[in-house]
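Chains shown are a subset, placed as in the full complex.
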Amino acid sequence: MQLQCPMPKVDFEMITLGHGSGGLLTNKLLASGVFDLLKNDLLDERHDGAFINLQGKTAFSTDSFVISPIFFPNSNIGELAVNGTVNDLAMCGAIPRYLSLSFILEEGLSMQEFWEVLVSIKFACEKAGVCVVTGDTKVVEKGKGDKIFINTSGIGTVHPQANISLKNVNAEDSLVISGNVATHGIAIMSVREGLQFDTDIQSDTQALNSAVLTLIEKFGNDVHLLKDPTRGGVAAVLNEIARDTHLGIDLFQKNIPIDEQVEGACEILGLDPLYVANEGIFLSIVNSEIAEDYVQLLRTLPEGKNAQIIGKIVDAHPKQVILQSSIGGKRVVNMPVGEQLPRIC
Amino acid sequence: MKYLSEYRNPEVVVQYLDKIAKIATQKWTIMEVCGGQTHSLVKNGLLNLLPENVQMVHGPGCPVCVTPLHLIDKAVYLAEEKGVILCSFGDMLRVPGSKKSLLEAKASGADVRILYSPLEAVKLAKENPQKEIVFFAVGFETTAPANALSVIHAQREGLKNYSILTSHVLVPPAIEAVMNDDATAIQGFLAAGHVCTIMGIDDYYPISKKYHIPMIVTGFEPVDLVQGIYMTIRQLEEGKAEVENQYGRVVKPEGNPEARKVIETVFKICDREWRGIGVIPNSGYELRPEFADFDANIKFDVKIDKVEESKECIAGLVLKGIKKPYECSQFGKKCTPTSPLGAPMVSSEGACAAYYHFSQIANN
Amino acid sequence: MCLAIPGKIISIESQYNGIVRMAKVLFGGITKEASLEMVPKAQVGDYVLVHVGVAISIVDEQEAKKTFEYLEGIGELEELMPSKG
């Protein structure tokens, strides 16, 4: 898809500190196509901020993206940065509208790579229906950054029928997952130095707002909570929910969808897929009465083909997530401690 | 995945569990030696499925956990040396030394790398001729061939900048140490399948005989484990004390002769300190003098003081199966996976961490 | 300890002038390199158990079935010990 936006001719191949100086080089960089690429009526007229009109309940979210490598199977940090904030807004029951886009570039980054990231941002925005309306570009010295860091912050309009809150989570609610776990995290590991392996596992990063909108329009406030299980995986998110609601969560291992290749990678690296990062899936806690219909509708959507009910909220064992293993045993799924490291043991 | 999925078949597990329940007429205490087996037992929730009178005790089978403090301190020291890249397996990085872990040394600027294989450390040495690559070579017999191979590869490549810091430990001496403690309650052993893949099963006949105890060489999947447990209890019920091999698809009675040859070429047996247990005679490997050039201990003559373990930590008793982790006064209090007091809380293989992570369900 | 996983050898190549055999091993759809130095008889198509990048054993298909056969055998055995359960 990059082919549709060939890189403009610029007289530099590489980002240098000067491109972050606020002077001629910064202007050249931005004029080189950044503004054209992301063009929209509201885009910062090179003023200090953008003017937008908003009405009513609004969601506001931020995330910085620091993934290494910046290009990985099926995607890159640019698309990720758009989808990440779009999804966080969607998890608030909001219709994502405006993004800010802020780069921290490491000097020496090739203009070609930067351009590819920008083009991905453009297409990701178009797909998700959001506009970049204000931005910033900083350049740090070589060795003080990692090619590209991106912050996106986003503003969305909360859907009038949405009522997403931890407070709405009740015992007996059903826990629904929209797709396979661990795909994104394993796709990244497959290209990470020291661990590389051959696979065609691809990151599943995608915007989830359209699917969420469909679900909320149909099920309204029967949708109690939405969460995208990114860093720390499903385990971290569920533990946070259990901790903050003082309720327990039962998880059914046999229902948890996972791709066979992803499972294989987890085996050799000694990783538990519940702790691996995701980007293209979300968890829903819904009224158990509509749970089956919810999954049925979700499965008709491209984002939800592998949707499953994977657990339920319970009064028993408050603040704990307990997994019923495939062979019928039980174990506590704890909050991960830190980064998951490949094991030999 | 072939040879994995079949051994996770819930129906087969349930059938074995049924059989176990049927034949176990009294309380039996069995130690699984290997941390990998511990991990599998708790991860699959098997402990809760076993009948109450079948007690599993987690053995000292986590090489990461038994690496003594001063060796971690030495690894940290080397990692912080200019020009040194210290490599090891992921699980080794989090283990706290007396001042910090390798992960913390890395955070302070030391060049520490996680590798999947020691053979990749050799590649790293080749690619970075101006750096010293030190591989922190921990492991049981299973890992010894890979670590030894790395030295042979480095020698073959003529590399002068590769060395290993060995902390190799051996299983049979540890089993004997467990049995020699008068307090031990262990009545049967699941022997570590992957150790036996290398070493074979001959070592276990004399032990089984000496302590009159069944020893079942066992695999790591749920079906393997329940079969191993069934076989142990069956022997116990029948009053037998024999060596059996549950894991025949992988373990040959003679082990792997090529692997043993590589080990013998590179390593020799030495006394070794086990964290929480102390020195066990003839329980480790060190590099032979012929490979002194690849011995980080010799290449970098670092004096690291021996350090005392925490007094409150009963790791020794836990590792010998005399106490359960939750019987430790600090378990889940001062000692948690984010700030472990003792080694078994560190690796997710460690008996204390395994309990902390997976078995809190017992508290409900 | 000693995470080791069975995978299928899909190709073998020689390194160090033929002294060392390295394999591409397939684990449920992903492939990783492993040294075959410890399993000189391993061939393409064999399943090997790989630990930290080194194949340490060829999985024995006949033996693999025994776990299930053993289970079937137990029943008969128990019939021989009716006093139990």
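Order as written gives the chain letters A, B and C; numbering starts at 1 within each chain.
The rule is simple: contacts are C-beta pairs under 8 Å (C-beta built on N, C-alpha and C of every residue); 3 or more make two chains touch, one makes a residue touch a chain.
Remember, it's a predicted structure, so these values are computed and weren't measured experimentally.
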Total chain copies in the file, per protein type
A x2, B x2, C x2
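Just so we're on the same page, only the chains that are shown with their structure count from here on.
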Could you state the distance in Å from the CA-based centre of subunit A to that of subunit B?
37
Distance between the CA centroids of subunit A and subunit C (whole Å) is 38
Multi-chain contacts only, two chains or more: what residues does subunit C have there?
1-3, 5, 27-28, 32, 51-52
Multi-partner residues of subunit B (each touching 2 or more other chains)
1, 4, 35-36, 62-64, 89, 116, 120, 139, 143, 349
Subunit C partner, complex, touching residues on subunit B are 1-4, 6-7, 12, 15-16, 19, 21-23, 25, 34-36, 61-64, 89, 116-120, 139-140, 142-143, 145-146, 149, 153, 156, 192, 194-195, 197-198, 223-224, 227, 230, 237, 246, 248-252, 256, 258-259, 262, 349
Going by the contact rule set out above, which residues of subunit C touch subunit A in the complex?
1-3, 5, 7, 24, 27-32, 50-52
Within their complex, state which residues of subunit B touch subunit A.
1, 4, 8, 10, 13-14, 35-36, 39, 42-49, 62-64, 89-91, 93-94, 103, 113-116, 120, 139, 143, 222, 337-338, 347-349, 356-361, 364
